[in-house]
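The other protein chains are all here in position, but one chain of the complex has been omitted.
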């Protein structure tokens, strides 16, 4: 059983079916009927008007948003372990034209207003030092922690106070929604978020993510930047169709509920080994090399995460039941 | 019946089936078994070692290639009507970091060595004027003409003589292969081409194009740039699977044969109206506003292409038979 | 005698004296007393509040302005022979992050509203084609023609109507002011210009140009971009001092009057040879190879400008008297 990452899982059968159903001659790019329904579908979900643009990767969603929110000569506060810093090959520098990621610390890849305030205060207000223009957080974080709505709102207030645009990388936004029990609206725009990278690929999708703009006036610029970055697919209907399939009957929530539950089952197997509380679908455990080897010997695959640490990620097609063999193996260590 | 563009057609059923079959847990990105087979499959097709990287749009394929072939401070010769100049939202400027497209003229969007030589000779060799570093041609061209292998080779010789890298936008490469009856190898690397954007989406694919590097030493850089541009899909297997499905049993050639044949059927309906010879799957006709309106009244959709000109594009799912109603309507004008 | 370019001439002695006088310990960058006086001095000259930032080259002035006026994903209308297109090594692409120069035709490197309207109308309003955001003209033009205030105003109206920012490359602005007899204000902001690259180096300065922002709200961004491009000199006082020296007692006008007069003297020597009317300090003449050679044999240096054409540029340290030997030689051809 492989627990490397949720981004390697199969897509949900309904997603594949949706692709099949949308496979017919239609207006190219985003001129088709499925794409046309996205704004409405997400506006309903978020309880306000939003603009929604499909893209094919999370990196594209994140970096198109950042490019619209931060000019080339300014900076973006983010966590030192943020995906945009660590795992996107410098894409933010490429999309923004050289804006600076301003790296902050915080346990579990979470930021707090205090950390950001301290960093911002340390920047001299002159033309020699890069001034910040934006803030980006990941929810759930790269270590599987979840910002609650109140925490996001505290960051949103800081962003407003300091004139920073506010982006959320929601590669695992579904997991955060399930974990917090809070609404998509409360976790985002009501808390001050301007743009959300709404992830579907790690949650049952095949190749579609959605960039949600609460600052709807950015939609025109982002649409141009999407084309300019080679991300305006000719047969975009197949991207929109995937997203709509996951929204239908709250399939996206059902999927996230499953992966979160599977993660909880693993967490309960060895609470004393947990490096972070398990709030979404990632589990970081302390384990010796021998212990890791013994798990592998039983057929479980996962990442080493620095010395003595291992990471498991559960997927939409897992469940507490499905991961019981791994839970047992962990318990037996 | 809609003849706007081949990029709006449905994908071939075998492509959809391939996506379904590849829909299972696998190593993410391009670590899967389908992606692993691409280099080999294209090396066989091109009769030499090549590197093959899937991407999800032609713009991405073109501009990743150009960025690897031309530094930011140099220029790229291309036709004034080239897709990279006219229809990619300035993507070459974005991907290359500001390299200059150097626009050339020529009937039917075709370039000749003489045109390029004249333009290159007119550039002062100093640091004040941008010096060219690359040449990009489209085959089949934006007006449906086809460069024969000998023509490509003449351009390749010029490129070599002048130290220019040579890129081919092959969004409709399949149509050019069928039309010329010449081999993929003869139309590309044997004629001096360094990188080919091998199009599948306009020929039965759904969301996969392939960038073919004959200059294989560029593969590492291009792979990084692909990631950095947000084009490294997590579940890349579905892109590779599409491409392999189209290569299998020469389905890509079968598809192009069908669209070329449909185009010929239309061309023969009104040879005196043709603005360009029909060599691939695009037909440009002279037609008055009234004539265009009468075709629309009969249920045919197509683009106006400047005053008194209309464009039809045929697709892989057309045939001489299938387009007979349009052919008849044109004949009846 | 050398007539290659006014940018190769000596600096005016008063400019050198000003550098000497400013050579003392002062606050670095633009914190000195000379730099502090620029906004006021130019606000007086232009009869309204402006922001004035020194830079050390015309390319820097032009491209900092363009970067502030045009986002990376849009375009800038300019003449095909504009300095920014032909002689700045692609600097606009570098500073703007890949914006597109949209090249227009017009005799003597002059643009008219009709030309621009036609070009703008030909651009499809979608995300596939780059949309224009700015207009840049050169006054006096690269061929020594002068836009009168009314002509600039017609362009300004077009710019306003189409939502284009309006930049003027005034490398030889002084010559245009003298030639037109119109005020700096009438030739710029009253006619709709947003930013002016005010040239001094070709008019007696040594290493200082001034970027004048009529859209004063751009000053903060431009100041940051200036630093970011390595153009914020530590001892900026020496740049400001040069500019102030040239403004003092209208020395800049006196200098331009001299070079314009010298150019007129040359123009009158062979009116039948003139390719363009001589309105500033550049003279383009028809001359055979033999004639050009005979002038060189007499000790005059100048550029060939295409087949059968030669270019002379007069300088601030010329006069009708000083160029008489050349005028005579031309007359004698």
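As written, the chain order gives the labels A, B and C, with residue 1 at the start of each chain.
Criterion: a contact is a pair of C-beta atoms (placed from the backbone, for glycine too) under 8 Å apart; a residue touches a chain by one contact, two chains touch by 3 or more.
Worth saying up front: this structure is predicted, and the values here are computed from it rather than measured.
Within the complete assembly, C:230 is the residue of C:181, C:230 or C:271 that touches the hidden chain. Contact with the chain that does not appear here is found for just one residue of A:49, A:87 or A:328, A:87. Only one of the listed residues, C:8, C:36, C:150 or C:293, touches the absent chain: C:8. Within the full complex, the residue among B:232, B:313 or B:326 touching the omitted chain is B:232.
Contact with the undisplayed chain is limited, among A:28, A:111, A:127 or A:310, to A:127.
The set of chain C residues touching the chain not shown comprises 2, 4-5, 7-11, 16, 19-20, 23-28, 55-61, 63-64, 88-91, 94-95, 201-202, 206-207, 224, 227-235, 238-239, 315. Against the chain not displayed here, chain B makes contact via residues 71-73, 97, 127-128, 131, 221, 223-228, 232. Listed here are the chain A residues that touch the chain not shown: 72-73, 75, 86-90, 93-94, 96-100, 127-130.
Definition applied: only the chains that are shown with their structure count from here on.
Spacing of chain A relative to chain C, judged by their CA centroids, is 50 angstrom. Shared contact sites, meaning residues of chain A that touch two or more other chains, fall at 224, 227-228, 232.
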